[in-house]
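Everything below concerns the one structure shown next.
Complex shown without one protein chain; remaining protein chains in place.
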Amino acid sequence: MTNRKLRMGMVGGGKGAFIGAVHRIAANIDGQIELVAGAFSSNPARSKETGEELYLSPERVYGSYEEMIRREKELPEGERIDFVSIVTPNHLHFGPAKLALENGFHVVLDKPMTFSLAEALELQQVVERTGLLLCLTHTYTGYPMVKEARQRVASGALGKIRKIYVEYPQGWLSAPLEASGNKQAGWRTDPARSGIAGSMGDIGTHAANLAEYVSGLKITRLCADINIVVPGRQLDDDGGVLLKFDNGASGVLMASQIATGEENCIKVRVYGEKGGLEWKQDDANTLLVKWPDKPAEIVRTGGPGLSALAVHNTRTPAGHPEGYLEAFANLYRNFALCVRAKSNGITPEPEWLDFPGVEEGVEGMLFIEKVIESGKSEQKWIDL
Amino acid sequence: MTNRKLRMGMVGGGKGAFIGAVHRIAANIDGQIELVAGAFSSNPARSKETGEELYLSPERVYGSYEEMIRREKELPEGERIDFVSIVTPNHLHFGPAKLALENGFHVVLDKPMTFSLAEALELQQVVERTGLLLCLTHTYTGYPMVKEARQRVASGALGKIRKIYVEYPQGWLSAPLEASGNKQAGWRTDPARSGIAGSMGDIGTHAANLAEYVSGLKITRLCADINIVVPGRQLDDDGGVLLKFDNGASGVLMASQIATGEENCIKVRVYGEKGGLEWKQDDANTLLVKWPDKPAEIVRTGGPGLSALAVHNTRTPAGHPEGYLEAFANLYRNFALCVRAKSNGITPEPEWLDFPGVEEGVEGMLFIEKVIESGKSEQKWIDL
Amino acid sequence: MTNRKLRMGMVGGGKGAFIGAVHRIAANIDGQIELVAGAFSSNPARSKETGEELYLSPERVYGSYEEMIRREKELPEGERIDFVSIVTPNHLHFGPAKLALENGFHVVLDKPMTFSLAEALELQQVVERTGLLLCLTHTYTGYPMVKEARQRVASGALGKIRKIYVEYPQGWLSAPLEASGNKQAGWRTDPARSGIAGSMGDIGTHAANLAEYVSGLKITRLCADINIVVPGRQLDDDGGVLLKFDNGASGVLMASQIATGEENCIKVRVYGEKGGLEWKQDDANTLLVKWPDKPAEIVRTGGPGLSALAVHNTRTPAGHPEGYLEAFANLYRNFALCVRAKSNGITPEPEWLDFPGVEEGVEGMLFIEKVIESGKSEQKWIDL
Partner (left out) sequence: MTNRKLRMGMVGGGKGAFIGAVHRIAANIDGQIELVAGAFSSNPARSKETGEELYLSPERVYGSYEEMIRREKELPEGERIDFVSIVTPNHLHFGPAKLALENGFHVVLDKPMTFSLAEALELQQVVERTGLLLCLTHTYTGYPMVKEARQRVASGALGKIRKIYVEYPQGWLSAPLEASGNKQAGWRTDPARSGIAGSMGDIGTHAANLAEYVSGLKITRLCADINIVVPGRQLDDDGGVLLKFDNGASGVLMASQIATGEENCIKVRVYGEKGGLEWKQDDANTLLVKWPDKPAEIVRTGGPGLSALAVHNTRTPAGHPEGYLEAFANLYRNFALCVRAKSNGITPEPEWLDFPGVEEGVEGMLFIEKVIESGKSEQKWIDL
């Protein structure tokens, strides 16, 4: 691969979408990736308009993802896109991801990975068969202090992990926004586009993924209280889940979209035999490390005493806050480093490999399936 | 009743006890109560020594609570104690409380109210029969901002309540302190002194009480994950509980004594249709009130816009922090106001009546019984 | 001295006063002191009424401080008061303090010590001559974490101190409250009762005292911008001051009573060659200790790693917040311990001696004199 930026083609992310713009910023930040193609909308005129606003060549703005993948594949190597970024609602993840992979393109995919567990398992096979890279954008694992938390646990500094609390309270769906035409609320509350889960798919999977990422453990059993709080809604908008992990630790997961007045303060706390730690998005550049026998420490992005993993994912000195977009960009950057390494036959550094992929995607879909099953069950514990 | 301070006799609280000293400070603060008698220890020498340190008349320092109650009753009215404060471990609550009530003394009692639910129900009958006052020291409901939270919910400002999170993470029992002679840890982890529950009795009841007090709701069902984490322990030191309330709201309760590095940051969050609120002990003079459509508000002890209930329970202007001891003192002060009103045949003000009593005590014991039952059950939901 | 509580007589603190009630609570908390006499108001009826509310014997409620001191002195030793607590406005500090000392009573005195520097210097001589104890209630030095801060600096842990920031922003005088009959605002803005300074005397002295207490340094020069912001006011309600300390360090002091919306968040930051620290009243149980080469530490009241001085001034385990009244009570308790030690011919422990006295009082009055002089001067630096 010559010395150039990676070329990205986007599926979804037309005008009015939220997460498409976030993906583009995340891809832009580090100057490693350029957006050169897109099928931004199922409406060709809107796709064209979006392409124009993004300064794309008109001939690389497509009317459908199938067209994009077919036509890009026909371009000479070194000119065509290197990977596809898929930012559509859940029911439109699997199709473009499979097609892209089968045509030789790496994939970045928003979470949850697919519409159903069955799709997820099939996609896993496609990834394994093609040997291509898939990055699943569980954003919160991109924060430097989340990575530091993971390293601290992995180092054994906290001792054996015993308890995990993870929560993701949002309030934006406390009113029936979907009834008044809000696009984001619309598809998230629609079983035909979101899948079997509402809030558990949208943010519960983030919480479960964060707990597993930081702790290095896997959820093995759960017991869920899943609620539809806003009348008329078809999918859950709230839930509390008791968890068991594969080392015997227990946990509690709380995800709600009817926590009126809350923004997006996802938070995780992990307690081991020797110490505990706490991270929350509202103070994203701080990792609190707590001890029974000495003062708690305020570990900070860019500050002293950090692991190589945290340093690799940091852009500024301590006290210049990095935020959500930088966390997102860390996923893109690490993915890009691995794509480039693969193209050039180079062994990637361990830090580069640290982004969520198809395995996390399958785990997320399994979580969704089981948490919804548990919510409907009179049985206390459900195994994963 | 003549114009004098109320007279208190204490059961328990000898040297080395923690909560006895707290009760004495709480009783002292407002100058409404004086400690005049005590049976501070089952060891008469230690009781005597404690009495001396507290400047009591030697003749009113007793070797047992039975002796204290008997001898004080023999003193002329106006000289003898008005009430008994009981600060012993759980297994020694019922006996002195019952005896005191049956001999005409009001009672202040540390929580949980008794050793068992059966004792609680019997004590409830004694209270009803004697018509005397019992104050149960669920301290956290004494904070002005907790009271303000309750008033805000009761006023309907948040709309119908839908979700409640309450948590009480502690770390002090993350190591087996009881094995090395720690007195506090010793009785709390001993089924013979603590009852069927460890952490659920010690702090879980506080959390449940706080959730009910603030929300004005009652827990009707629960599903509990109850754990003994530290090897060799006989009682739970950790638990997570899914809750259902009598208006249909759901909740999550987390109480742990193995959350290594945590202090005592009990915290409650309540979300209604229109708004949410958050209070935590670490920032006890702040009540956050959150809205979907306008900025969150920082309601403060002593600040503008407070209810009569909050104002009544506040001693200093905003920004002079009131803490745990003042919250505790609010229970004593309101109890004292009611005792005095009763003695003088005066109707108490509504604010005076706001302290936990025998009803909350029975609820707490029922919570303990059911949460432990649920922890052992394969059935998902247990009704209260 | 026999085994009994110390006996206190109060000057001032009648109905409607703020600080009198605070002093009484502070004296009550630890059960070491009992209020037995008072001249609560220059209005004998109001004094009597206050005495009644406080359950005092009517014969020990006096119409003036002169009467109280004279009559108490006539009582037998062991029955009469041990000390006088003076909680009147500034112009009424010197008289009762001097008279009390000269009649053999120890004194607790609210700050600033006197109406003028001349009075302060004379009072200092009286204290020295009588050999009695005087406690000046610079409350903020009573907080356990302020004491810990002082110890950390004194230990050399931060290296040579280079920079000190201290601030006390209040907003309560941003409107002319004194014009609408507010008693607190009335005397504080009145030169006849407050002295030459308004905010600088009321809160600037607290800030200066806190900076000196924590750093162990003395202010040697200052350059002040002193303002009367609210039209019609005669005394300063705002000021900023550049400081020089006796070791060459520099500092900035900010005190304002027109910082609209602020409560009482007095805050101090001290930076040395090796580290820095920060304390503020709004989070009074936390001391942040900051390092260039390792994470900042959250030192907590009741937590691990504290000095004997902090431990001595703490009543509860970590996480049960202690507040303003406990800080105030620490002054009273240490004073009481020293009075008792003196009476009994015992050498006081070093921790007991740690309360502000006449020396701090003189320094405060010197600060007031010089800061007001500087405010009016075109000369940049004024020596103290």
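Going by the order they are written in, the chains are A, B and C; count residues from 1 in each one.
Throughout what follows, contacts are C-beta pairs under 8 Å (C-beta built on N, C-alpha and C of every residue); 3 or more make two chains touch, one makes a residue touch a chain.
Keep in mind that what you see is a predicted model, and the values were worked out from it rather than measured.
J.: If the full complex is used, which shown chains touch the chain that is missing here?
T.: Touched by the chain not displayed, across the whole complex: A, B, C.
J.: Which listed residue (C:144, C:272 or C:356) would be found touching the missing chain in the intact complex?
T.: Considering all chains, including the one not shown, the answer is C:272.
J.: Specify the residue from the set A:75, A:154 or A:265 that touches the hidden chain.
T.: Residue touching the absent chain, from the options given: A:265.
J.: If the hidden chain were put back, which of C:44, C:63 or C:171 would touch it?
T.: C:171
J.: Any idea which of A:31, A:131 or A:345 touches the chain not displayed?
T.: The missing chain is touched by A:31.
J.: Kindly state which of the options C:203, C:296, C:336 or C:371 is in contact with the chain not pictured.
T.: That would be C:296, which touches the missing chain.
J.: Kindly note down the residues of subunit A that lie in touch with the hidden chain.
T.: Residues of subunit A in contact with the hidden chain: 3-5, 18, 21-22, 24-25, 28-31, 35, 52, 54-55, 170, 172, 262-265, 281-284, 300, 302-303, 315-326.
J.: Extract the touching residues of subunit C with respect to the undisplayed chain.
T.: 158, 162-163, 165, 167, 169, 171-172, 174-175, 223, 225, 227, 229, 238, 240, 242, 244, 250-252, 254, 256, 258-262, 269, 271-276, 289-292, 296, 377-381
J.: List the subunit B residues touching the unshown chain?
T.: Its contact residues with the unshown chain are 288-289, 291-300, 303-305.
FYI, only the chains that are shown with their structure count from here on.
J.: By that same contact rule, can you tell me which chains touch subunit A and subunit C alike?
T.: B
J.: Closest chain to the protein CA centroid?
T.: B
J.: Quick one: subunit A and subunit C, Cα centre-to-centre, how many Å?
T.: Averaging C-alpha atoms per chain gives centres 55 Å apart.
J.: Centroid of subunit A to centroid of subunit B, CA atoms only: how many Å?
T.: Subunit A and subunit B have C-alpha centres separated by 43 Å.
J.: Centroid of subunit B to centroid of subunit C, CA atoms only: how many Å?
T.: 34
J.: Note the residues in subunit C that touch 2 or more other chains, in rising order.
T.: Only 300, 303 qualify.
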